[in-house]
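With one protein chain withheld, the remaining protein chains of the complex are depicted in position.
The chains carry the letters A and B, assigned in the order they are written, with residues numbered from 1 in each.
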Amino acid sequence: MPVMTSFERLSEEEKYKQFMERIEAGEKIEADDWMPEEYRMTLVKLIAMHGISEIMGALPEKEWVPKAPSLRRKLGIMAKVQDEMGHGQLLLRVAEDLMAPLGKTREEIMQDLFKGDLKFHNVFHMPAPTWADAGLIGWLVDGAAIITQTNMLDASYGPYARALKRICAEEVFHAQHGESIILALAEGTKVQRDMIQDALNRWWDALLMFFGPDNASTTGTSKQDITIKYRIRTKTNEQLRQDFFTKYVPRILSLGLKLPDETMYFDKKQGKWIYKQPDWNQFKEIIRNNGPKSKERLRLRELSYRNNAWVREALSGQSAAV
Amino acid sequence: MSDSGKGFYQVFEVFSRKNDTAPLQHQFSLLAPNHEIALVMAQENFMRREPVYDIWIVKRSDIRQMTQEEKESLKRLDNKDYRTTKGYGYLKKKWRQYEQEMLDEKEILSWKGEIQR
């Protein structure tokens, strides 16, 4: 019954050539389109990690959901963490469709996370010991996330670009939610102001690491060249980090906060920020799930998944009663 | 154990309508064990910040999608102005000779209300 169509008759090389022509012309690739294995695997890795990072990223802020200091703050942070779960949902759906031909589902994504095969973003391995950390995550971690995500809004993979469009629209609320907490603290008592400075000191290295190493020589591997080749993103890690400094350093200083890096300055001649490198060996350790909170958060995620397995099993029969 | 999850993780596509005159719009897809659970999760997953008037849930496997090859069949030449008003623009000038206004789209669609005599 299946008719051999003309596209299928092309050699792998010709298919690859046609594929590259499509993305270079700005066309979007869809889930069921032909794509080179390297493209699929790069996307699976990138998007599954992005998605699971949102799910894991809900946990540090979630610590503050029941504790938020007013009704309005409780509602705001609940909606924010809900969005993180929602972003995880959107991204995992995109990853799952890419993994379907490999016979993998969300179940395998979760199992890969628990086994340590699927990594999550370095920032979500860090502790969030005070209410100011909840604010700082919204303000600066989400700020950093906006910088990296907007860089991929034109990604060649259509489903990812569409998910990112939804996500970035909500990130604007996240950034403002974070700013609102931070500004209230900044305009508050000395205790409150000290809380933000402490949180900033705590998060600084993690924020620098968020964008990834400048190049492969720093950590041994880097996917940035492949993602740029396939038009998934346009800017390098370092360009993104510089963009972040440009947008956020003046705001940090305007609130009377001190940069945790005293050596940092903007070099006008080179047109870039000069800053102290974070410890990239520590970065490698963190993303290997050896960060301060890695084990605890993975345990939380795995326990809740296992503990509720009966619910999924109960409804997994096709004929579930309605 | 991992097999038991498979029946729960079915793909459903979610469509919605903003108001009673808006067309149905695709929102996104979600995983659910059946239509009913998919329905109670759909609104809050994809439309929690916008008005919504109606929701449709469709099982992905019931959708006949096009292959990359079949999408070639969607392309066509730009020589069909006889199908559109663009091909009849000259009528405006013609009617003017008879001292009549042209009944264009804007005019015709305005007739749903009271017609001025």
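By our rule, a residue touches a chain if its C-beta (ideal position, glycine included) is under 8 Å from a C-beta of that chain, and two chains touch if they have at least 3 such contacts.
One rule holds in what follows: contacts and distances are computed from a predicted model.
UniProt records the chain missing from this view under the protein name "Ring-1,2-phenylacetyl-CoA epoxidase subunit PaaC", selected from "Phosphate transport system permease protein PstA", "ABC transporter substrate-binding protein", "Ring-1,2-phenylacetyl-CoA epoxidase subunit PaaC" or "Rod shape-determining protein MreD". Within the full complex, the residue among A:Ala31, A:Ala184, A:Ile226 or A:Met264 touching the omitted chain is A:Ala184. Within the complete assembly, A:Met78 is the residue of A:Met78, A:Leu153, A:Val249 or A:Met264 that touches the hidden chain. Residue-level contact of chain A with the missing chain is found at 55, 58-59, 62-75, 78-79, 81-82, 85-86, 88-89, 92, 106, 131, 181, 184-185, 187-189, 191-192, 299-300, 303-304, 307-308, 310-315, 317, 320-322.
Remark: the residues of chain B touching the chain excluded from display are 8, 30-32, 34, 36-37, 39-41, 43-45, 48.
Note that only the chains that are shown with their structure count from here on.
A separation of 32 Å divides the Cα centre of chain A from that of chain B.
Every residue of chain A that touches chain B in the complex is listed here, in rising order: 5-8, 30, 32-34, 82, 86, 89-90, 93, 96-97, 105-108, 111, 163, 166, 170, 309, 312-313, 315-318, 320, 322. Interface residues of chain B, counted against chain A in their complex, comprise 1-2, 4-9, 11, 28-31, 33-37, 45, 48-49, 65, 67-69.
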